[in-house]
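My questions will all concern the structure given below.
Apart from one protein chain that is not included, each protein chain of the complex appears where it belongs.
What follows is chain A.
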Amino acid sequence: MKKRYLASALFLFSIGSLFIGVSAISPMDLFSLTDDQLHILLASRIPRLVSILLAGASISVCGLIMQQLTRNKFVSPTTAGTMDSARLGVLVSLMVFTSASPLQKMSIAFLFALLGTFIFMKILDRIKFKDVIFVPLVGLMFGNIISSITTFFAYKEDLIQNMSSWMQGDFSLIMAGRYELMYLSIPVMVLAYLFANKFTIAGMGEDFSTSLGLNYRTVVNIGLVIVAFVASSVLLTVGMIPFLGLIIPNIVSIYQGDHLKNNLPHTALLGALFVLVCDIIGRVVIYPYELPISLTVGVIGSGIFAYLLIRRKTHEA
């Protein structure tokens, strides 16, 4: 798969996405848009497209970074407690500030996500049995513990409904004025690209890094900050998108290898494309209603994930 094909497919689907929806806007209308059509395009369709592309690309890149740093193919923001910790952060911000601004929520979610992922990395340091499957299992358990703490306090404070909206990723509520936090992930992804080589070296282990004169701890910490930042911004605007950070980097790794500098653009493009296609499917299957993205990605993603697991087994045998 060439980057060019990925990019052109992404472009085509992006254009398509702009013209799918309840109020009919066709490409023919582009030069004679009514005020209503223009409004829908600017306030809903374009923000939705932008947030899909950014969320898809950045969560996939996060997964890739986490997989390199933990040296485990099955670690991602949703299997290492990052997303769950961010959610706890959102809850705390709702409890502490009665009307928290999106930026306040995001800052607290970021701090919690960072702390949660950091604790997960510390647990990893401690456990001796670093099996491919065991490590993400530990992450899932850890995430569930945090998640149950969140649920407990949400019940007490009567915030359950509020919290569950962050459980399910959903692009249908994205509108101008509600998604701009997503733009913050762009500079962070640029940062990730600049650090790509260092992440790969860190992925070869602490001894390798030290021998090559790289400060392993610093690089890992920078990686964790990037991951926590992106995870919290996506959580607050879109919600959880399962499997995304897991399957996209794994697919890219199969055909492209693990040299981060090479596969980072592929991962970002494929991640964006995957979410975009899933979103279009979700919008079309029960038209004029739509399915939330977490459902479509969940169904398609779990299938791909199962395939990756089986493929891995046959490869090792």
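Keep this in mind: a contact is a pair of C-beta atoms (placed from the backbone, for glycine too) under 8 Å apart; a residue touches a chain by one contact, two chains touch by 3 or more; residues count from 1.
Note that in this section contacts and distances are computed from a predicted model.
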(message) Leaving aside the chains you can see, what is the UniProt protein name of the one that's missing? Options: "Cobalamin-dependent methionine synthase-like protein", "Nitrous oxide reductase family maturation protein NosD", "Spondin domain-containing protein" or "Iron ABC transporter ATP-binding protein".
(response) "Iron ABC transporter ATP-binding protein"
(request) Please pick, from A:Phe208, A:Tyr289 or A:Tyr307, the residue that touches the omitted chain in the full complex. (result) A:Phe208
(request) Just the residue numbers, please: which parts of chain A touch the chain that's not shown? (result) 68, 71-73, 196-198, 200-201, 203-208, 210-215, 253, 257-259, 261
